[in-house]
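Yeah, one chain of the complex is gone here, protein chain that is, but the others are all in their spots.
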Amino acid sequence: MSLLVFGMVLALLLPILVVCRRTDVWHRLAAFASVSTKVAMVMLVVSVVRDDWMVGLVGVIVLSVGNGAVMLLANLLQGVEG
Amino acid sequence: MSGALLADAPGVLAALAQGASAVLLGLGLLFWFAGSWPLLGRASYLTKLHYLGISDTLGSALMLLGLLLRFQREWPLLVLALLSLVVWNTIFGYVLAACSQPRRRP
Partner (left out) sequence: MSRLIVIALRMLIWLLLSADPELLNVAIGLAVSLALPLPRRVRALSPGQFWRALGESVTALPQAYSQAARLLLHRRLEESVVHDEPARVGGRASSVLVFLDVFRITLTPFTIALGLEGGGRRYRVHELVFEEKER
């Protein structure tokens, strides 16, 4: 299981790398969304492995609410650009 | 003979579930890498969104299924995560795609 967590963190580095480069704001937004989902998944896996209900609850909440925030940002950005 | 086989059935089932969950987890990780890799390239924004849909929605769903097979004790949490992940992430891809288009004047 620790191998799985290691691989997940490695995959998490890819969108972080994209965010750190200078790119279009939309690409950056998509990368941030990916980071949000992946962090929540890492949280869930760690919680299940450690058998900790509360951390898992936080993971589920991050999974749903974190994406909602990026959604709002996208709407705002469309209003600014259009 | 068959009695021994029947008595051993839970063990066999558990081993099968372990193997299947390992396969699912590995496949999910593979989807993550394969779907995130095009982000580094020079593809168009919408194409990247297609790949992100693969990696984040489908790959994560596979991982959650693998976890569900392995740890049955926390199933309500995992089922909730699976539901919210699939629905929410899909709609999220739609919102990102729709918002990146310039708004049309009616």
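First chain written, first letter: the chains are A and B, and each begins at residue 1.
Heads up, the rule we're going with is that contacts are C-beta pairs under 8 Å (C-beta built on N, C-alpha and C of every residue); 3 or more make two chains touch, one makes a residue touch a chain.
Quick caveat: nothing in here was measured; it's all calculated off a predicted structure.
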item	value
Where the missing chain touches chain B, by residue	31, 34-35, 43-44, 46-47, 49-51, 53-54, 57-58, 76-77, 79-80, 83, 86-87, 90-91, 93-94, 97-98, 101
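The rule we apply is simple: only the chains that are shown with their structure count from here on.
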item	value
Chain A - residues contacting chain B, complex	4, 7-8, 11, 14-15, 17-18, 24, 26-27, 29-31, 33-34, 37-38, 41, 44-45, 48, 51, 53, 56-57, 59-60, 63-64, 67-68, 70-71, 74-75, 77-78, 81-82
Chain B to chain A touching residues, read off their complex	25, 29, 32-33, 36-37, 39-40, 45, 48-49, 52, 55-56, 60, 63-64, 67, 70-71, 73-74, 77-78, 80-81, 84-85, 88-89, 92, 95-96, 99-100, 102-103
